[in-house]
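Some chains have been omitted; the remaining ones sit where they do in the full complex.
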Amino acid sequence: MDAIGTIEIAGIVADIAAEMGAAAERGTVASYIPPLAQVPPEKFGIAVVMADGAVHVAGDADEAFSIQSISKVFSLTLALGAVGDQLWQRVGREPSGSAFNSIVQLESEQGIPRNPFINAGAIVVCDVLLGRSAPAEAIAQMVRFVRTLAGDEAGSIGIDEAVASAEQDTGFRNMALANYMRAFGNIRAPVERVLGVYFHFCALAMSCRELAMAGRYLMNGGRVGGHSVITANRARRINALMMSCGHYDNSGDFAFRVGLPGKSGVGGGILCVAPGIASIAVWSPGLNASGNSQLGTLALERLVQRTGWSVFEPRVS
Amino acid sequence: MDAIGTIEIAGIVADIAAEMGAAAERGTVASYIPPLAQVPPEKFGIAVVMADGAVHVAGDADEAFSIQSISKVFSLTLALGAVGDQLWQRVGREPSGSAFNSIVQLESEQGIPRNPFINAGAIVVCDVLLGRSAPAEAIAQMVRFVRTLAGDEAGSIGIDEAVASAEQDTGFRNMALANYMRAFGNIRAPVERVLGVYFHFCALAMSCRELAMAGRYLMNGGRVGGHSVITANRARRINALMMSCGHYDNSGDFAFRVGLPGKSGVGGGILCVAPGIASIAVWSPGLNASGNSQLGTLALERLVQRTGWSVFEPRVS
């Protein structure tokens, strides 16, 4: 067990929420679709679920937000369960080295996206999950899966349909990416259906508490409450991908500053994993220049400084 | 303390050396300079230095080899000591997303290399270390530093001058990189002198045992034997950079398969760090398609599978 006790964590979480609540520099809220643009920049939430089950929350930790690209972690997990390591024939595992919706790399690499956390890669993952079934079915399966991960028996986690529709109206770049990969044969279902699934996944809405709960399997070698979600090996590898590729073209800097596997979304959320120790979710809608939550990133940096949870530090034992 | 005891590690190390000694697929020895091309592909060495000081070696662990790009870890450490975080104004911290000697990225990013582990970045680090002093002085400082890190009182670690000369004769790409960055003002000393330093750093020769010893400060929060080499914060961050950028454009895959911060060289060596647990060096001269030691990578994968040392796994405690 970690040397930093339960009581200290509660205090650290409260301190961080207080500091972030008062921060002047809050970044810029994503404005490409109206439902995201309307979220007040004052919001900040944090939830830490410990390996022993203790939960610490502060700020707006129980308010639902659009998890956006964080959903790519859950869809990747589902796809690995469905088709296993075959997936890696259609998606790479390397950081992209450029902007998250870049189409350039697809041209030189024959329609194989660099990794499952850039848009192109997540669209391929959706194509894999969709297969020959109906979009509604794939979407329902995803919602059920995330609810199960989060222990959300009440079914409060769901799709924000306003967000899903808005994405669909303006998603020309994603349409371009999908058509481009289809030209290389790496999208197989009709493009509109694949994107329908993709936009719905991005529109998943939940709170920090629910998100941190949903991430427990990644801290626990693939298991939640005695039940195996995926193998320990795959959980470890998803963590590795989150470290290498989880923060767009700022992933190296996130590793440098925070040192935990994490995945961010343009809704301002970040899911982070300290293997064996904690599953952490933060949310603040203002983004930094790289498209990651400004205060979310700062909050995680503070948390790691005070707990020593970075995977790159010797553990206190 | 880790649950896997000293005796087990010794056995695991021996098993791995035996397996690697018998492997048929050994990769391709680097051939761009004669002194490297002549190294027999049969070589395999491994050394594991535990946090408690125990050392386990097997195979050709005491034979010196050319550490090549692994030296970039030590030169970065020296440069951070010399100029601190100012260094990051001249070098980035993101994976490059392309081949290790790529000049393309420098064009679009105004002469700022992506990270200190690609050639261009390491050349900037050499320029920083050189400053206004003589190349011989900068080289001597580096040799002293690495000997101190390794506890090499006998002074057996040194520069292989045959390698250094051969690099200089054929290093047109590095000459191109250096001149190109000079055009942007990011190299300040005369190009030939900076490259002289760079080629000598790459020509450092030492054994797996010495290399693993030299890496102890990265496992120990920057300290060796009660003495602080760098701050814990910087040690943590160097580990993060090794994870993100330590294996050229295969870094994502190395994180995925091995899950430890590491740095490879075309001489076939890899230095790996399990924070708080072990400093590990492997060496086998045959390279895989990405330019990393084929058997070295495989050996580390085996080691992690049997010990659970990946930073992405919950630690046994």
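Each chain carries a letter (A and B) given by its place in the written order, and its residues are counted from 1.
In this section, a residue touches a chain if its C-beta (ideal position, glycine included) is under 8 Å from a C-beta of that chain, and two chains touch if they have at least 3 such contacts.
Note that the structure is predicted; figures quoted are calculated from it, not measured.
Complete-complex copy count for the single protein sequence, taken from this structure file and not limited to the 2 chains in place, is 4.
Everything below uses one rule, namely that only the chains that are shown with their structure count from here on.
Residues of chain B that touch chain A in their complex: 1, 51, 92-98, 105, 114-115, 219-221, 232, 235-237, 239-241, 243-245, 249-253, 255-257, 259, 261, 275-277, 310-315, 317.
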